[in-house]
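Dropping the structure in here first, questions after.
Just one protein chain is left out here, and the rest sit where they should.
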Amino acid sequence: MLLLAPTVLALAALTVYPGVWVLWLSLQHRIPIFEVSRFAGLDNYAFLAVDPRFLNAGRATAIFTVASVALEVVLGLTAALAIHAQRGGRRLALSFLLLAWAMPAVVTAKLFEWLYHPTAGLINVALGARSLNWLGDPGLALPAVVLADVWRTMPFVAILCYARLLAIPAELYEAAQVDGAGRLATLTRITLPMLGRILLVAVLFRTLDALRAFDIMFVLTGGGPAGMTETLTVYAYRALFQTLQLGFGSAVSVVVFLLVMAVAWAYLKFLRAGTTVAA
Amino acid sequence: MRRPARRIGTLGDVVVLGALAAYAIPFFWQLLTSFKPEAELLRVPPLLPSRLTLAHYRVVIEQSLMPQALGNSLGVATITTLLALVIGLPGAYAVARLPLPGKHLLLLAIVASTAFPQIATVSPLYLLMRALDLRDTWAGLVLVHTSFALPLTIWLLAGFIREVPIETEEAAAVDGAGLLGLFRWVVIPLLAPGLASTALLAFLFSWNEFLFAYTFTVSGASRTVPVALALFPGVFEVPWGDIAAASMLASVPPVLIVIVLQRFLVRGLVAGAVKE
Partner (left out) sequence: MSASAGRVPLPLRSLLVVWLLALGGCAGGQPQSEVVTLVFKYARILGRADPLPALLRSFEAAHPGTRVKGEALPWTSDDQHQFYVINLEGRSPGFDVMMLDCIWVPEFARAGWLTDLTTHLRPDELAPHFPSAVAAATYGGRVWALPWTMNVGLLYYRADLLAKHGLRPPETYEELVDQVRRIRIAERDPALDGYLWQGKQYEGLVVNVLEALWANGARLLAEDGTVFPEPARAADALRFLRGLIETGVSPAWTTAADEELSRRAFGDGHAIFLRNWPYAMELFETADSAVRGKVAVVSLPGRARGERGVGSTGGAHLGVSRRSRHPELAVALARHLASEPAQRAIALGAALSPTRQALYHDSELVRAHPEMPRLHAFALAGRPRPVTPYYLLISSTVQPEFSAALVGVKPPERAITDARARLSYFLGAIR
């Protein structure tokens, strides 16, 4: 019990207590600099329910999450398979991937901001003379952010799949080869099913991370242009700290919190169900 | 590890390596940019500079907050890692080994904590920091970082601990080792690689953390690297070359970890996910 005491204390003080506090804040009108502090009930939530900016943020979050996770899984799986098929140079290959993952998201944002530069950015140069305004065009901004995030987080999925691939016993492949199975058949009948579970875990992690993503869109576009890349987290942050509307901002934060928890819970149930079925 | 049946030849190896090297091009382009003379930055093509220059690094080191930020980040990340390990190891051990009532609930709470969105706690933590006057201090940032590194640490360490065969501990107990001795002579040495992996992930998390650092740091006294980079001053136009140099400096520890301690990093990443 003594062993657990510091842990429980730390968690209670710094995670649980603020978690409850933010709920309480969301039920208030709280603006410290104007000494506003009064109970507001569910007013903030009622406002959010019909708030176009909130709905827009929800849309941006949903698109970002789905697109990001889908791309990461596909690319990550491909990369893992490719590295696994290598005979030598794997460490180097992994290093290239991990380079992208290990850096702070802010560095990635600055990297891509430079790449997306209309005239001097590598991307526009590679595409020819067309100076696409990646970060300024409302239609292009969100894809641009998704691309940057996928670049940064695909290695995580790749590493997970790769580790799982290493654990697949060689006998399976040898047996398949003896049976005369072709490459594609091996892939679809043996490799992918064995990867099924880890892929689900990867999707879970990545979905939760994408829902909570903040750094990359905040630094790359600040939520613009015209709120096209303003996800729920960015909206919450702006509501909180641009004008210190702590009550209203907390309400948006709580929504993010509940959303993430709901998705986590749903996934875990799905995973657990998967386990019992498999068993 | 025996080779599975199907492998690509050396040509295939090179192709894969080439593709992944191409994947890392954004990083290398930024690296090149950091050495490109100012006048050539916006005149692209040609892609390659006529000469390399250290001017941007000089500006970053002499005129920006980066050196201080690097010190702050190093200090905060190190202390966070140490704290998370010191508090988390006993907790992880208890969770992994000791039968406890309500352990399942606790485990669930810990797992849930790893899914906690930082935005959810930033407003009450802001009020807390304000009340305790911990804004713009290392202590405040370490506290907040630790609160998020702790669940991750416990989860990872619990997994690693479970991999240590219990017989070793039982043998030590038979030999008369107390709990502390058990820790000191048995658990930790066997756990060393797992500890390293966990420490690396905790360190990287703290180094890369942005949201809390942005909100709770104000000046060079505690500003960390990601914040210093995000707020990199540009008077007229964006100083792309200087930002590139700052980005490279900001990436030094993560890159070092990737290259030198790759094995531990991968282990840590995998352990967090594969463990069920």
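Going by the order they are written in, the chains are A and B; count residues from 1 in each one.
One rule holds for everything that comes next: contacts are C-beta pairs under 8 Å (C-beta built on N, C-alpha and C of every residue); 3 or more make two chains touch, one makes a residue touch a chain.
Because the structure is predicted, anything quoted here is derived from the model rather than measured.
Only one of the listed residues, B:18, B:71, B:165 or B:233, touches the absent chain: B:233.
Touch with the chain omitted from the figure is made, among B:22, B:221 or B:252, by B:221.
Residues 29, 31-34, 36, 40, 47, 51-53, 133, 136, 138, 222, 224-228, 230, 238, 241-245, 247-248 are the ones on subunit A that touch the missing chain. Where subunit B meets the omitted chain, the residues involved are 79, 81-83, 85-86, 89, 130, 133-140, 142-143, 180, 183-184, 187-189, 191-192, 195-196, 199, 215, 218-219, 221-222, 231, 233-237.
Operating definition for what follows: only the chains that are shown with their structure count from here on.
Centroids of subunit A and subunit B (each the mean of its C-alpha atoms) stand 17 Å apart. Note for the complex: subunit B touches subunit A at residues 1-10, 12-14, 16-17, 19-21, 23-27, 29-30, 33, 41-45, 47, 87-88, 90-91, 93-95, 98, 100, 106, 109-110, 112-113, 115-128, 143-144, 146-148, 150-151, 154, 204, 207-208, 210-211, 215, 225-227, 229-230, 240, 243-244, 246-247, 250-251, 254-255, 257-259, 262, 265-266, 269-270, 273-274, 276. Interface residues of subunit A facing subunit B in the complex, by the touch rule stated above, are 1-4, 6-8, 10-11, 13-15, 17-19, 21-22, 25, 79, 82-83, 85-89, 91-100, 102-112, 114-115, 117, 119-120, 122, 125, 151, 156, 159-160, 163-164, 166, 168, 170, 173-174, 176-177, 183, 186, 198, 201-202, 205, 208, 211-212, 214-215, 218-219, 233, 236-237, 240-241, 246, 249-250, 253-254, 256-257, 260-261, 264, 275.
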